[in-house]
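All protein chains of the complex are present and in place, except for one that has been dropped.
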Amino acid sequence: MEPDLSVEISGIKMKNPVMTASGTFGPKEYLPFVELNRLGALVVKTVTLKSRPGNPPPRLRETPCGVLNSIGLQNPGVKVFIKEDLPWLSQFDVPIIVSVGGETVEEYLKIIEFLNETKEISAVELNISCPNVKKGGIFFGVDPDEAANLTVKAKKISRFPLWVKLSPNVTDISLIAKVVEESGADAVSLINTIVGMAVDVKTFKPYLGGITGGLSGPAIKPIAVRMVWEVAKRVKIPVIGMGGIMNAHDALEFFLVGAKAVAVGTANLVNPKAVLEIISGIKKYMKEKGFKRMGEIVGKIII
Amino acid sequence: MEPDLSVEISGIKMKNPVMTASGTFGPKEYLPFVELNRLGALVVKTVTLKSRPGNPPPRLRETPCGVLNSIGLQNPGVKVFIKEDLPWLSQFDVPIIVSVGGETVEEYLKIIEFLNETKEISAVELNISCPNVKKGGIFFGVDPDEAANLTVKAKKISRFPLWVKLSPNVTDISLIAKVVEESGADAVSLINTIVGMAVDVKTFKPYLGGITGGLSGPAIKPIAVRMVWEVAKRVKIPVIGMGGIMNAHDALEFFLVGAKAVAVGTANLVNPKAVLEIISGIKKYMKEKGFKRMGEIVGKIII
Amino acid sequence: MKKGDNLIFNLSVEVISNQMIASEVFKIKFFSKEIASVAKPGQFIHLKLDYEDILLRRPFSFYRAEKETFELLFQIVGKGTAFLSKLKPKEKVDVLGPLGNCFSLPNNISRILLVAGGIGIAPLRFLAEVAKKKGIESYLLYGTCSSNKIVDLADFKALTKEAFILTEDGSFGEKAMVTDLLQKFAHEVAPDYAYACGPRLMLKEVVKILISLNIKVEIALEEVLGCGLGVCHGCVCQTTKGYQTVCRDGPVFEGKSIIWE
Partner (left out) sequence: MKKGDNLIFNLSVEVISNQMIASEVFKIKFFSKEIASVAKPGQFIHLKLDYEDILLRRPFSFYRAEKETFELLFQIVGKGTAFLSKLKPKEKVDVLGPLGNCFSLPNNISRILLVAGGIGIAPLRFLAEVAKKKGIESYLLYGTCSSNKIVDLADFKALTKEAFILTEDGSFGEKAMVTDLLQKFAHEVAPDYAYACGPRLMLKEVVKILISLNIKVEIALEEVLGCGLGVCHGCVCQTTKGYQTVCRDGPVFEGKSIIWE
């Protein structure tokens, strides 16, 4: 018998627990490589109220086992997203999670109001953890009061389940998670990138136009696994784990420490088929080990 | 003309700006490979008041471009250190920095009192950032008030310059640095390891006996460089940078963002001669570029 | 510049040959019908190199493509290219491509000017070959730092109506930079169209000179790439239309559209 990989997160039924991380997967561009209907869910690139040009280049720098990015939430704005991307996306049988970002509480709420008018989406993910924007973004993710305030207000108006994406750039991520849960979040996803920097010793200049950037990839995996573990112990809402997942084994680490689902980011940039390979890898592992449901793995770390 | 690599940190004259990071270098064991007199300074393994057995094994796990360790400050205690190690160390012409760790303020102060009786050491480094001990350690490094309180008291009694080693597991490391500076610290060193975790998907168990451990090595370098940059902008006391330095170029990144000196940790475990190679690499770079003094590099990032 | 073909493959392809043809410069040949048959001049291929801690793919322009094989020309600048230089025949590499847009060769033109700096020669060779097949005459202005960096001289002489070679140290041809002689050369050739590839500073200068001569120029740009597919927005450059991706909107841009910092 085939193992059953399905999970349910905040009322959303997913065929499997593997989704794409915001900002790292282009559904249209990856169509030649990935059958979208096979994904657990699709988290789209963070949308903001108005279009954003993003940060000055260079925007990427490879570091040991990691990538620094300073994209700066380049996106065409929520209206263009709703008009041009959403209808196309809705042809697929896959939950669409819309990541939203803003500089003020009002901006976040306005975006949610726009999204409330649509039918095609399954959940909203509040990105309160983008390290690459000057205003807003991470500001809401590192202060428990700000995180609570935004979550309460967003939850009040959102027609859709509300996920909150947490920042790892904090002293105690489980505290923020707890606060966000108490404020009404239906799920938390973590981690976003860790603020980092690299300098060219030939030119004396930072490699990134934005000076600092967000670190992702295998380098941060041990930190992400630890944070997911801390959060999963403390909250009851589902935890979506991410950070350096390149293969099925990496994903399984996150499940064991308590992630109900995972998201794949940087791996997509390297290997367009990464998500599919991870899904089949998890299935293979479960078959070999004789597991039938995700529930037999999630949170089953032996301490 | 040979470039002049010397620097002065809290009144201590160092031949060059490269020291060994606490816990990663054994002066006796490395003697066959390293002429100790050539080091900028030697930071010894953290000593505690009483001997500590350390954490249960396994204590090490390799992660992508990094190492997780859960040593747990295994050491024979300050008295044995003073009696057995210090006399031997004092035969060398190299500043000895003694790293101290404790579970309570009183313990830290008692150790300093013991050290005050010695003549051979150049500075005390308060380790308020060890993630691998249940009590104390990191606790003092993540709370500005605790960090301030401990620093004030330690400074009051210490006969030696006081360095404070900061934890990266915080929301704003430059805030802690500032607070510590205002409390009388003569220098700050950063970063200690970042809390991480890895799980064996075959056994469902954490790889480390201590469950979580501290992440070091190249993986954390971009985070360390960013933190040193943030701290160096905010404090006037010297900043000692570390985290993933494997070669001279890595060290130079830290100088450019404002570190007056650097420390080498994990690299020692891989290559006993790492420190020496880094020192010659810096010299070579300076010669090629025509730099004469460290001051022409330190903090000279072009933004 | 034109949109490239939409067909993109992600394949594991075999090395046929790999040889050093100038100082630190290598020519590597791969077998792949699929890719060779659709690759266009200016497009690139994105290589996954399983070496050390390399994470991101590395992009290289097509230097040649015919029937079942394609070739790349590359210079060793870091660990990815160092590893690439050691690949042996029969070894396999995961490739993604062809990617990006391509140089345009409008129908009404009959003579073109190619301006190459160093390894920037790579995409221009392929262009010269296609131009020749279409009966378009190419004139090449090609500068390197020294004679030991010059590649495939005979080949270029055969492909072009005239190939003018310079070195910065004067060890071959005139001792000059491409930008020193471009004005004169372009004036003499009077091309319908120009194409340039090379270091950023050179391109900036080349565009300025050619615009002043009223010659349309397309340039192939480089940036650090992530996905290569236009998804991550990691590779943008500033243009008159705002930030555009080098990997998808480019790598070929109209010279006049770039806003140089």
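Observations on the structure shown:
A, B and C label the chains in the order they appear, each numbered from 1.
We adopt the following convention: a contact is a pair of C-beta atoms (placed from the backbone, for glycine too) under 8 Å apart; a residue touches a chain by one contact, two chains touch by 3 or more.
Nothing here was measured: the structure is a model prediction, and the numbers come from that model.
Across B:Glu8, B:Glu62, B:Glu84 or B:Glu182, the residue that sits in touch with the chain not pictured is B:Glu62. For the chain left out of this panel, the touching residue among B:Glu29, B:Glu84, B:Glu106 or B:Glu296 is B:Glu29.
Taking the complete complex into account, A:Pro64 is the one of A:Pro3, A:Gly40 or A:Pro64 that touches the chain left out. The omitted chain makes contact with subunit C at the following residues, 50-53.
Where subunit B meets the omitted chain, the residues involved are 23-26, 29-30, 32-33, 53-54, 56-62, 64-67, 69, 71, 74, 217-218, 266, 268-273.
To be clear about the criterion, only the chains that are shown with their structure count from here on.
Legend note: the chain whose CA centroid lies nearest the centroid of all displayed protein CA atoms is A.
We define each chain's centre as the mean of its Cα atoms; on that basis subunit A and subunit B are separated by 34 Å. Centroid to centroid, with C-alpha atoms defining each point, subunit A and subunit C lie 36 Å apart. Centroid to centroid, with C-alpha atoms defining each point, subunit B and subunit C lie 47 Å apart. With touch defined as above, residues shared between interfaces to two or more other chains in subunit C number as follows: 53.
Each of the following residues of subunit B touches two or more other chains: 64-65, 218.
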